[in-house]
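Removed: one protein chain of the complex. Kept in place: all other protein chains.
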Amino acid sequence: MTGRAWLRRLWPLAPVLGALVITSGLLLLFGVSPFEGFGALLQGAFGTEAKVLSVAAFWVPLTLAAAGLVVAFTAGLWNIGVEGQIVMGAVASSWLALRFDAPRPILLVAEILVAMAAGALWAGVVAIFKTRGGVHEIFGGLALNNIAIIFTNYLISGPWQPPEGGTFRGTVPFPEKALFPLLGVSRLSPLSIALTLGALAAVYFILRGTYWGLKLDALGRNPKSAFLLGVSSEREMILAMMFCGALAGLGGSVRVLSWFDSLRQSISGGIGFLALLVVMLALFRVVLVPFVAFFFSAVLSGSISLQLRTQLHSSLGGILTSVMVLLVLLFGDYRQLGIFGSRGGKALADE
Amino acid sequence: MSKRFLFRLMALLIIPALLLSACAGGTVEEEQEFVFGVVLVGPKNDRGWSQAHYEGGQYVEENMPGARMIVFESLNPADKPEATLEGVVDDMVADGAQLVFTTSDEFEEDTLGAAEKYPEVTFISISGDDAWAEGQDAGKAPPNLGNIMGRMPDMKAVAGCAAALATETGKLAYLGPLINFETRRLAASAYLGARYCYDEFRGMDPDDLEYTVTWIGFWFNIPGVTLDPTEVTTNFIDSGADVVLSGIDTTEAIVVSGQRADQGERVFAVPYDFVGACDEKPEICLGVPYFNWGPDYLETASAVEAGSWEQEWEWNKAAWDALDDRTKTPIGWIHGPGLTDEWKADLETFIDGMASGDVVVWKGPLNLQDGTTYLEEGEVATGQQIWYLPQLLEGMEGPSK
Partner (left out) sequence: MHIQLQNIHKHFGDVKANDGITLEFEPGKIYGVLGENGAGKTTLMKVLSGYHKPDHGTIVIDWTDRSFFSPADALAAGIGMIYQDPLDVPSMRTVENYVLGRSGALAVDLGKAEEELTAFASTVGFEVNPRAYIDTLSLGERQQLELIRLLSLGADLLILDEPTTGISADQKEQLFNSLQKLAGKDGKIIILVSHKLSEVQELCDEVYVLRRGRKVGGVTLPATKQSLVSLMFEELPKRTERASYIREHTIMQLQDLQLSDGRILVGPLNLELHAGEVLGLAGLEGSGQQLLLRACAGLVEAESGKIIIEERDMTRFGYHKRREEGVAYMPSGRLEEGLVEGLSLTDHFVLAEPQHGFVIQRERYQQLTEERIDEYQIVGQSTSRVEELSGGNQQRALLALLRKSARLILLEHPTRGLDVRSAEWIWQVLFQRAAEGAGIIFFSADLDEIIERSDRIAAFSGGQMSRIVTADQTTTDELGHMIGGEL
């Protein structure tokens, strides 16, 4: 491989490097040594076993939502509503956990399924608004995000409020058997890891090897041509959104059944929006999603230690990741540079 | 080759950054350090609840040699979905914290877990009741977990009294956050203070006093989620209330009342939580009840350092003779510029009565909102009865649940 080819290979790392430089500058501006800062960040993410587990536990819903988004993006859809779909998944799981009694395995499976169904339904509404009502999915999604959050608040302060009265926290803790089995004292469940890996594999397989995946790809690239080639745009669009919603809903389920133990006021807290950034930084490729999501999770978790150690605001982690995404969007225009092939990575174009 | 140029530029940028960072290292190690952590639910400069705790921590740093505070702000799932109390506590303990204050009832359950995980560290769960031997959750807390709370109902009674002195329409309004034991007891206490003073100093029938509570749904305005406190306050004044008492973290009550006063109406307000809250509109401010965590924090920190701390559920009374002395009292009241000298004199009398025990507002006969008896004739409410007030009281208008 020639030097130029290596440079092309490594080019995607440039935004990462750039973001490190910019945040280093910020740290210096506040009188903190970047070594100390990033050291604290690393330690905060990986310093102890508990921290690693916590990073992994946060990684789960983020990755699930991002994997779903890859499918929606492939079909050319901006599923901003993913945040609301996470919330609705969480609400649906909570409903079963609070109101139903069954043997643990049955209850868990039911909770997972109902969460996926709720997320899919919520996404389906956005999609039908788009295909039937001509409402762009960004606007529909934003509206439904809001409704989902208001709905949660209503439930927490209304029908599902704890007997001692409404509090900031949320519902009463669910019974033990309604919750995912956890690894030790962590918030990570082996079950959610398995589900996430399964979801990633499914998305990879769908986009690589199935008719449906190819149809979505065609739809995302050129809806008119795809239609003429026989792709039913409306149906596939709705299905793509619903698929994304199902994975997001699953993420919501993980959030209430393992991260928390009850339905909380901000059950997602922007994980859906983070997932959008993850997908962009992952160049819309599902194989990169778990790694980028892990990076996000580590940086965000690590910035807790950064804040405690340096007494700087902990949004530094957020700044780091956002700057990275921004730089990727600015300079990493890989398709024009011709560094990567098509999204499925089928052919390498020599510009 | 613009792209290659950028690449070079980045390389040029990163080298000085690395050099500078290499020179910047090296922090000063202090000897005999006492490290304590404070976990806040909101930002440390929120002009309300969280800021009061942060200032409490600063007070410890100022008054205890070698004390160092580690703060973590805005620990709530909306701001930091990735952060957990355990994680924050892990870091604080790793950094040497021997004492951790968790300053929201939202942290109550997770603080229990953290206290079990680190038995050698002392935890103070603010506003919790796990360490209360007579409380509903008695026996839950491990021995290294304590609770601290100021007896805010007393200050709310003072606030209610001030409102009763000022009203001419006989209509008072209470801008409530969400409904729970704490908020019910505060709204009720202000009502009882108002009744007492309306009768005692105004010579009016307290049953004629109208007292409306509206809960907006949260501690501050969340557009689309809570009621808009600005609108609620406007409605209060439109329906004849001339004193608005605030129970929420933000300043809408005094701001809106101030605007109406500017338009020539006679309205007053009693803000809440933050010492400086009257500054928004001093001339209509009757005073402000506030939390002052410094003295309790200092006492706890000193006890922990000396090894003499014991588990306790503290519901600390005010230093009645020094309600505006921030080195002494855990809760306080500051007279607002809106008080006339006459009102001020009456209010002082009321405060003296509360201090001496001559004035007891939580005294029967009192009925709950649904008409059931809460206190018999002459019966004085116990701590549990006040803490776990199940409903609003008869005479108060507004939902109990």
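Every chain is named by a letter (A and B) in the order it is written, and numbering of its residues begins at 1.
In the analysis below, a residue touches a chain if its C-beta (ideal position, glycine included) is under 8 Å from a C-beta of that chain, and two chains touch if they have at least 3 such contacts.
All values reported here derive from a predicted model rather than from experimental measurement.
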item	value
Shown chains that the omitted chain touches within the full complex	A
Given A:V231, A:A246, A:L263 or A:M280, the one touching the chain that is not displayed	A:V231
Residue of A:E36, A:E111, A:D217 or A:D261 in touch with the missing chain, whole complex considered	A:D217
For chain A, residues in touch with the removed chain	209-212, 214-215, 217-218, 221-222, 224-232, 342-343, 346-347, 349-351
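One rule holds for everything that comes next: only the chains that are shown with their structure count from here on.
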item	value
Residue ranges of chain A touching chain B (in the complex, touch as defined)	7, 11, 14, 17-18, 20-21, 24-25, 27-28, 31-36, 44, 47-48, 50-51, 54, 58, 146, 149-150, 153, 157, 164-169, 173, 185, 187, 259-260, 264-271, 274, 297, 300-301, 304-305, 307-309, 311, 313-314, 331, 337
Chain A-facing residues of chain B, complex	3, 6-7, 10, 13-14, 17-18, 20-22, 24-25, 37, 41, 70-74, 76-84, 86-88, 90-92, 94-95, 104-106, 109, 113, 117, 178-181, 184, 217-219, 224-225, 401
